[in-house]
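For reference, the structure is listed below as structure tokens.
Only a single protein chain was left out; the remaining protein chains are all shown in position.
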Amino acid sequence: MEYVYAALLLHAAGKEITEDAVKSVLSAAGVDVDDARVKALVAALEGVNIDEAIENAAMPVAAAAPA
Amino acid sequence: MEYVYAALLLHAAGKEITEDAVKSVLSAAGVDVDDARVKALVAALEGVNIDEAIENAAMPVAAAAPA
Amino acid sequence: MEYVYAALLLHAAGKEITEDAVKSVLSAAGVDVDDARVKALVAALEGVNIDEAIENAAMPVAAAAPA
Amino acid sequence: MEYVYAALLLHAAGKEITEDAVKSVLSAAGVDVDDARVKALVAALEGVNIDEAIENAAMPVAAAAPA
Amino acid sequence: MEYVYAALLLHAAGKEITEDAVKSVLSAAGVDVDDARVKALVAALEGVNIDEAIENAAMPVAAAAPA
Amino acid sequence: MEYVYAALLLHAAGKEITEDAVKSVLSAAGVDVDDARVKALVAALEGVNIDEAIENAAMPVAAAAPA
Partner (left out) sequence: MTSAVETQRKIAPWKIEEVNTLKELLKSKPIVAIIDMMEVPARQLQEIRDKIRGKMILRMSRNSLIIRAIQELSEETNNPEFAKLTDYVEKGAAILVTDMNPFKLYKELEASKTPAPIKGGAIAPCDIKVQKGSTGMPPGPFLGELKSVGIPAAIEKGKIAIKEDKVVVKAGEVVSHKLATVLSALGIKPIKVGLNLLAAYEDGIIYTPDVLKIDEEEFISKIQNAYMHAVNISVNAAIPTKDTIELLIQKAFLNARAVSIESAFLTDKTASDIIGKAYAQMLSLAGKLSDDALDDELRE
């Protein structure tokens, strides 16, 4: 999941989601980066409308049940 | 949301969510880090069970289009 | 709610919602008028578009699609 | 609607909704009272329970259409 | 709504909601405080369990019985 | 939530949401103000359309729990 968060983070920061950018972010987080996965991620994101994905995200319905 | 993405990235990677860690990740993403926001985030996450919050979010609910 | 109904009555009758008008109406209804409440009512309604305010639902609800 | 507001005002104030009471309230609001309408109002209330009607009124929320 | 926000601010801060407290907060915000409105609000809040009210807002309300 | 209420109070009062303004309001409420948090609040609100957020604020409603 951290790979996807990395993508979201770069997107939110207005940065381009390149393999180098993703690797930087993940390394900074102390992740042992899997280059193949980064490659697959960046490729898979091509043509994906991230804003749409974010907008269509299911919203949590209510605050977690109060204690 | 980038600050939250950074925190969740660390969490997904099994790392501790400290101010330094968050700053690192955000800087790596090219974000102009606001220290106060990092501080506030980390402080607010203290005592929050992220896994629980995620579990409660995992109930899929479609976003409702307002009438 | 009688204070609010008094205001709505005056509005429906095309009359200005003044403290005196509200007091008249409430007294005619046999209410032991609380002057401060009348004052507060009139103050709260200042600048308010009453036709809009009565139509706008007090609380919109987002229905969640069933699981 | 002023006749109904007058009735609900009296109801909210815990007063009996009689022809005289309604006339008083409406006159105080500067309404040119139509006696037949007042009678019709009071007659209609004979078969209608205001508290029940209110209870069955939609929640003070506008339901948004589910996705 | 500023009067209500002021009251909830005090409540969230664990302070008592008195007329003086509300006035202070509103004045600090640069609001031209209407004493009658403060009075009316504080009076209306007497005996009201704010935490319960808020909890009821956060809990999902069951929609009408499923088909 | 008092920090958020402070912001909304200022917004409702038509005032600018600045760090000084927020501090004033919170101090007036007797809150031991955390400067970093105020900074974080103001930064987080930058670019947020409060009126829109409020308009889209909705009471969460869940379809009745499935049998």
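Labels A, B, C, D, E and F are assigned to the chains in the order they are written; within every chain, residues are numbered from 1.
Note that in this section a contact is a pair of C-beta atoms (placed from the backbone, for glycine too) under 8 Å apart; a residue touches a chain by one contact, two chains touch by 3 or more.
Please read these numbers as outputs of a predicted model, since none were measured by experiment.
The chain not shown here touches chain A at positions 1, 3-5, 7-8, 36-37, 40-41, 43-45, 48, 50, 53-54, 56-60, 63-64. Seen across the whole complex, the unshown chain contacts chain E at 1, 3-5, 8, 40-41, 43-45, 48, 50, 53-54, 56-58. Contact between chain B and the absent chain runs through residues 1, 3-5, 8, 40-41, 44-45, 48, 50, 52-54, 56-58.
Please note the rule applied: only the chains that are shown with their structure count from here on.
Checking B-F, C-D or C-F against A-B, more than half of the residue-numbered contact pairs recur only at C-D. Look at where the CA atoms of chain E average out and do the same for chain F: the two points lie 14 Å apart. Work out the mean CA point of chain A and of chain D, and you get 57 Å between them. A separation of 53 Å divides the Cα centre of chain B from that of chain D.
Residue positions 59-67 of chain C each touch two or more of the other chains.
Touching chain B in their complex are the following residues of chain A: 1-2, 5-6, 8-10, 12-13, 15, 21, 24-31, 55-61, 64-65. Here chain C touches chain F in the complex through residues 59-67, going by the rule given at the top. Residues of chain E that touch chain C in their complex: 34, 36-37, 39-41, 60-61, 63, 66.
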